[in-house]
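Worksheet for the structure shown next.
A single protein chain has been omitted from the complex, and every remaining protein chain is retained in its original position.
Just so it is clear, A, B and C label the chains in written order, and each chain counts residues from 1 on its own.
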Amino acid sequence: MAVITTLADAVGDLVPDGSAVALEGFTHLIPTAAGHEIIRHGKRDLTLIRMTPDVVFDQMIGMGCARRLVFSWGGNPGVGSLHRLRDAVEHGWPHPLEIEEHSHAGMAARYVAGASGLPFGVLRGYAGTDLAAHTTVAGIRCPFTGEELTAVPALRPDVTVIHAQQADRQGNVGLWGISGVQREAVLAAATAIVTVEEIVDDLDRHHPNHVVLPSWIVTAVAPVPGGAHPSYAMGYSRRDNAFYTAWDRISRDRHTFRRWMEAFVIGTTNHAAYLAAIADPSRLEDAPDG
Amino acid sequence: MAVITTLADAVGDLVPDGSAVALEGFTHLIPTAAGHEIIRHGKRDLTLIRMTPDVVFDQMIGMGCARRLVFSWGGNPGVGSLHRLRDAVEHGWPHPLEIEEHSHAGMAARYVAGASGLPFGVLRGYAGTDLAAHTTVAGIRCPFTGEELTAVPALRPDVTVIHAQQADRQGNVGLWGISGVQREAVLAAATAIVTVEEIVDDLDRHHPNHVVLPSWIVTAVAPVPGGAHPSYAMGYSRRDNAFYTAWDRISRDRHTFRRWMEAFVIGTTNHAAYLAAIADPSRLEDAPDG
Amino acid sequence: MADPPSGDPGYTADEMMTVTAARHLYDGQVCFVGIGLPSEAANLARLSHAPDVVLIYESGTIGTRPTVLPLSIGDGELAEHADMVVGVPEVFAYWLQGGRIDVGFLSAAQIDRYGNLNTTVIGDYDHPTTRLPGAGGAPEIASAAGEVIVMLRHSPRAFVPAVDFVTSVGFGRHGEGRGGSPGSGPTVVITDLGTLAPDPVSHRLTLTATHPGVPVERVVAETGWDLEVADDLTTTEPPNPGELATLRQLKARTRQAHGTEG
Partner (left out) sequence: MADPPSGDPGYTADEMMTVTAARHLYDGQVCFVGIGLPSEAANLARLSHAPDVVLIYESGTIGTRPTVLPLSIGDGELAEHADMVVGVPEVFAYWLQGGRIDVGFLSAAQIDRYGNLNTTVIGDYDHPTTRLPGAGGAPEIASAAGEVIVMLRHSPRAFVPAVDFVTSVGFGRHGEGRGGSPGSGPTVVITDLGTLAPDPVSHRLTLTATHPGVPVERVVAETGWDLEVADDLTTTEPPNPGELATLRQLKARTRQAHGTEG
């Protein structure tokens, strides 16, 4: 049964230094608040996992939390590069970052294998690409047709963190809209932390593509309204497109980045304070377009 | 794009003698009307496929439509045996029936492989069972861990038939409640026929576990209210438990079975006539408990 | 159905069996439930001492709390009262094979001394005397669930020296063990006469308890192999009034819901 707790306690107790942590979200429902809490706790040597690392991964990487990144597409969606990710890969700042890179189809198959209790997944993919030589895949032959396919190793994070719209008081989680790979990431992980917009008496189950994660597969639930900013939670918030654009400028320069992180993440005690701070123009002087 | 047509035309045009036909439904939404239409058309030499063959499969087998049965659990749910299936397997009546038998997990993995464009599926299963020696499975080794698992061949029916609650006028299909393996069975098949309770202007998408099959993956849609009888369509009909019990008695004896089928299936022109006939006690003299 | 214990104790042998099986489920456990006897016992547990037991049926109904017993594995009742409904491929891949089931609850037509179960055929596979329904979900429940509870009524036809077909593995044809299956296999077999459990070393099913009023000799006679009896054989605690009342109300509700039609 999931414990309903604070995000600070959940991250403090359940995310050890050196662990492999998936923070999933596919443009929608990105667990930004949890990433910020990882930064505030000064977590180190993490293997960070996500199909689509974006701003919050740029922030964790730039703040030195990550030793390794497992991913399939790393960019600022709709804007361009992740400058902190690039700086880590291209110049080793703040320290070198190991890369474990797959395609989306491969990452999805890896999570599905992890959720299914299988050591590997099978797909048609990677053949002829240079990716095959730079990541862990293997050929596998169909025992019935002789056809050669590609196997990818199961992905089993130590901890998966996601953001959802609702949890009920028993810790059952409900989310809807674009659901990405979150369900598989939770089922593949040993520990699952879910931040939610709201704790409700009864989950509102009547949305298209409504996904339930029962309480007994979730370790901790923390209410964090707006916890996906600058991403969105369908039915609760809108995507802050301006922030994604602003991040491009904030993150280009190491010094500007550090000052921004100190002002808005390290310098705030929790996500509510962060949201208040970025909404306050007088605190935005270091972040020209924030 | 799906054509909206009659069930008689769909079965007549799209189910050739000798083809491999999956009629899926997991207790809920069983495509009985389509099975009856297959009987009325006198289809022969079919490979009939379903995880859970029940009454309508007993009927098709007893009427000599099937050359082969692919399945994982064949019984009269909540009642007992399928006497026509047993008679075919045990005594070759009306003619011998080949059996291709799997576990539920294996059949599900076979459909998933078919839907996914893969030649095989992988699972932990069959090890130590006698099933392994009596069906088509193969060992497969994880290229990363060396672990030995089981591969099952993909299942790709020529035709899949399902029953659903709704289709819209464009042929998009909506169903909800227990959804079984219907989506995978449709996606794995070359041709898909869907009978529906109702054609609606807009699918009612707000039910838990609402599943959509877009028009462009469906070949033909036929409105057949009550088409799942004696099974049910959540929101439209209730399970006719008495009929399942009655079937046990109707089907025990070859002669009683034949007379019942002639009276109620062969002797009715379509599903509406069948439903009217079984509701009319004066026609039930051959079926003591119908 | 077996006769009630002599002297009419106020409950039937089937009720004793169901109550005994229900007691083996603990609150908060996740249980993959077969239809019939297992479903009755699992719901009795949920309605008595284990309100937070999580019941999963292979129809994809997860965390379901039916108000009456389902007649089939896919009754609407199961879907209407479920925390969630998922497709059948998912229930087997993510929930069972994924290692999330504490207890699998199975029945069978035949069981042998090593807890192997047959639900496929009586007689030869290609020329069977009786064709049974087949495997269904059982083989993978038997291999993947953390432990397996088996319920079936005692008779020499059911408790056989060697099953005609190993549909689901207990400890293997010759008690050789689990062959690397993730779960620990059958931990208890509950019948209308008593309870059997596998010996930890030999894996042979051993009589560990008889139900009140059932002589050991009767259990031995109803078992098709030379049944071993535990040194510390106990007698099952009879059903208490609360258990009986809950079970009987459940069955009365079930008859009322389904019975008007059949």
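As a working rule, contacts are C-beta pairs under 8 Å (C-beta built on N, C-alpha and C of every residue); 3 or more make two chains touch, one makes a residue touch a chain.
Only a predicted model underlies this, so the values are computations on that prediction, with no experimental measurement involved.
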item	value
Displayed partners of the chain not shown (whole complex)	A, B
Contacting the left-out chain in the complete assembly, out of A:His41, A:Arg124 or A:Arg259	A:Arg124
Residue touching the undisplayed chain, where the options are A:Val89, A:Ala138, A:Ile199 or A:Ala272	A:Val89
Sole residue of B:Gly42, B:Gly92, B:Gly117 or B:Gly139 that reaches the chain not shown, by the stated touch rule	B:Gly117
Chain B residues touching the omitted chain (full complex)	1, 112, 115-118, 172, 184, 187, 212, 214, 216-217
Residues belonging to chain A that touch the chain removed from view	26-28, 51-52, 71-75, 77-78, 81, 85-86, 89-90, 101-105, 108-109, 111-112, 123-131, 134, 177-181, 183-184, 208-209, 211, 232, 234, 238-242, 244-245
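Keep in mind that, in the parts below, only the chains that are shown with their structure count from here on.
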item	value
Shared interface partners, meaning chains that touch chain B and chain C	A
Distance from chain C to chain B - Cα centre to Cα centre, in angstrom	28
Mean-CA-position distance for chain C and chain A (Å)	42
Multi-chain contact sites of chain B, meaning residues that touch two or more partners	123-124, 208
Multi-chain contact sites of chain C, meaning residues that touch two or more partners	84, 93, 97, 144, 182
